[in-house]
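Excerpt of the complex: some chains, original placement.
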């Protein structure tokens, strides 16, 4: 049976800042530059969730896209969209809000519920800007 | 000798609907929602064909892009563009027109002729909308 | 008071064909080419609605984007998305489904309800593909 990869794109608009609480203001500014601005900045984040599985013979679907989209929204988008990544997001509590860490945490949130839809999470890609993005495959 | 992957993007505009002929209208509408509209709907589909191979020392090409594009057009695009996926496409006959199945069938059509150009088909990616796409690697 | 233009983008996926019922099949195919395919084809249409008005001093808004988006969806998108432009759309009945005519009819549907939101419809732009689009200003 053929194995097909399916990708759903979602997006969210959030504020954050990059500040290491163990460092002085000068050290934070030296390392993080304008990303350490104490009054925050923000992004339109793009999120690509890729799953893999065998198309269902009755529907031709690896997974019902409506179900997948609803799951992504209730599990992660509703908690990230129009929020502050450093202050408002339960699954980011105590975690530095780099795009890398965000992708790892989104993977943790989605892996189990996606397997319950009958397919397998393959990767989480998050773009912070048009020029910068990260991808995590669960390894 | 280095192995390089080359991707060519094509596109086609087609009509289709998602209806399982073994199901009642209600069941089709419950599962497929507006995609089951009996009078059809349609998309601008994007198709990305990725091949791999060793660059030819005389041309620097994995494959001549003009030849690859001509092959993709004659083999699949001419049969899909401005067509009805459920009614007009020989290689989709009797096959449910999900994007997943479409990617698998496009792979079947292209694998052999692409190998005759001297390179290897690596993947078929099809985007139905900006937010939904599938990819198939032949496994 | 400053006059600001605000644009909201929506989209819809629809089937259609271009056939003049007063013409022979040959004439239709000569003029419309593959767009006359009797079994339909389709597109992901992009719709840009531009309104103009004075920002409200209490909100800074020309119009509440949530209200505008809800209005566009209920007035036109719900009637166009996952539909057949030639068969399913009340406001396109008896009207040739060119993108030009579609833009004119969408303008007719939206002009009055948008003025009831307290701003003025400025233009309707519809893109059929990445390369082809039309714009109508109500003249």
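Some points to look at:
Each chain gets a letter, A, B and C, in the order it is written, and its residues are counted from 1.
We adopt the following convention: contacts are C-beta pairs under 8 Å (C-beta built on N, C-alpha and C of every residue); 3 or more make two chains touch, one makes a residue touch a chain.
For clarity, every value in this text was computed on a predicted model and none was experimentally measured.
The full homomeric assembly consists of 6 copies of the same chain, 3 of which are present in the displayed coordinates.
Note that only the chains that are shown with their structure count from here on.
Rounded to whole angstrom, the centroid-to-centroid distance between subunit A and subunit C, based on C-alpha atoms, equals 34 Å. Taking the mean of the C-alpha atoms as each chain's centre, subunit A and subunit B sit 28 Å apart. Residue numbers of subunit C whose C-beta contacts span two or more other chains: none are found. Residue ranges of subunit C in contact with subunit B, taken from their complex: 11, 13-16, 34-35, 37, 39-44, 81-84, 87-88, 129-130. Listed in rising order, the residues of subunit A touching subunit B in the complex are 2-10, 55, 58-62, 64-66.
Against subunit A, in their complex, subunit B makes its touches with residues 18, 20, 22, 31-33, 95-101, 103-104, 130-137, 139.
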